[in-house]
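Complex shown without one protein chain; remaining protein chains in place.
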Amino acid sequence: MTGEPVKNIFIPGAISPVFIGDSIARHNTKTDAGAHSIFLGQIRKDRQESKTVAAIEYSAYEEMALEKVQEMREVIIIKHSLTCLHIYHSLGLVKVGEICLFIFTSAPHRKAAIDACGEVVEYIKKELPVWGRIIFDDAFSRWKNN
Amino acid sequence: MTGEPVKNIFIPGAISPVFIGDSIARHNTKTDAGAHSIFLGQIRKDRQESKTVAAIEYSAYEEMALEKVQEMREVIIIKHSLTCLHIYHSLGLVKVGEICLFIFTSAPHRKAAIDACGEVVEYIKKELPVWGRIIFDDAFSRWKNN
Amino acid sequence: MEITVKVFGQLAELLSSSQLEFEEVTDTDELIHQLQQKFPAFRSATYAIAVNKKMISGNTILYHGNTVALLPPFSGG
Partner (left out) sequence: MEITVKVFGQLAELLSSSQLEFEEVTDTDELIHQLQQKFPAFRSATYAIAVNKKMISGNTILYHGNTVALLPPFSGG
């Protein structure tokens, strides 16, 4: 435990490409970094039983999710000697084509950044108390399962 | 061979974060994509024998590089059923903290996007006729080796 | 004694509530039993349990002020 303050990862609604571009731009001062790996989750226009996905509405057990992410952050940063690690997940409604997940790892060399990013994606999908409700174009909805 | 026209991958100087943000934004119409994986190479302020890296100057055998990338593109897109694949590499001078390589893969699901992105990074680093000349803060320079 | 039960996702729909309060309940097994009595549909639900934001795997004694969360399968990202 490095004791850094708990960071919020939740963003209301979609994550904007401008926000992502700005985040990348700010890393030009991180001159120890030689490699950045980014994962973006985007709402896919899936077709299921003749319905088409229009959006996903996310909810979370926020306090628990932030505690879990914080523990995972510290483990992953040390394990891969990361320069930095940023995680953002949407809450509320995110429409088809919009971004709901943004993971950004930086390290001196590519292997650490790429491996860490992949591990964080798996963690977020499997371990984080977040739920997605899929909303179809006919307004019918059902709970997503990963 | 799908016979698509050969795309240029080379960009003069650094790749700007705004360009990357715009590229992400344009993918909101790619509604078959559920996952994007991005790799960015950034010039690291390395210290070597008491010198500090200030920039890297890239040159390439452009015609051959574009032919090779085109062949690789077609193989990777089919192998991972990608929605799309974009590759950009700087030519000329790129300073510390600036971005010299931008790889962007999109697929319906995360595994394909992540695996493809990693494979393209390795290909670019090992197979592409591109050369980097490291320029130190004392104006001394030497050729980079991967 | 006061135990807060937070309910998420499809379970919140099933129980028509995202938060419940319990007065007399000594452990998580008893809590689940009381919930099943009150909400028969809850019997067939799939969920994990967290006490004070930590996942538990067996029956766990509850103390005054504990928060129990009922977590259906995660589906973030």
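First chain written, first letter: the chains are A, B and C, and each begins at residue 1.
Note that a residue touches a chain if its C-beta (ideal position, glycine included) is under 8 Å from a C-beta of that chain, and two chains touch if they have at least 3 such contacts.
None of these values were measured; they are calculated from a predicted model.
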So which of the visible chains would the left-out chain be touching? B
Out of B:Lys30, B:Lys51, B:Lys111 or B:Lys144, which touches the unshown chain? B:Lys144
Among B:Pro17, B:Gly41 or B:Gly118, which residue is in contact with the omitted chain in the full complex? B:Gly41
Touching residues (missing chain, whole complex) on chain B: 41, 58-61, 63-64, 67, 89, 100-101, 121, 124-133, 143-146
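By our rule, only the chains that are shown with their structure count from here on.
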Taking the touch definition from the top, what connected groups remain once chain A is excluded? B | C
Which chain has the mean of its C-alpha atoms lying nearest to the mean of all protein C-alpha atoms shown? A
Using Cα averages as centroids, what's the distance between chain A and chain B in whole Å? 23
Report, in whole Å, the distance between the mean C-alpha point of chain A and the mean C-alpha point of chain C. 27
Centre to centre, by mean C-alpha position, how many angstrom separate chain B and chain C? 49
Check each residue of chain B and list the ones that touch at least two other chains. none
Hunt down the residues of chain C that sit against at least two other chains at once, touch-wise. none
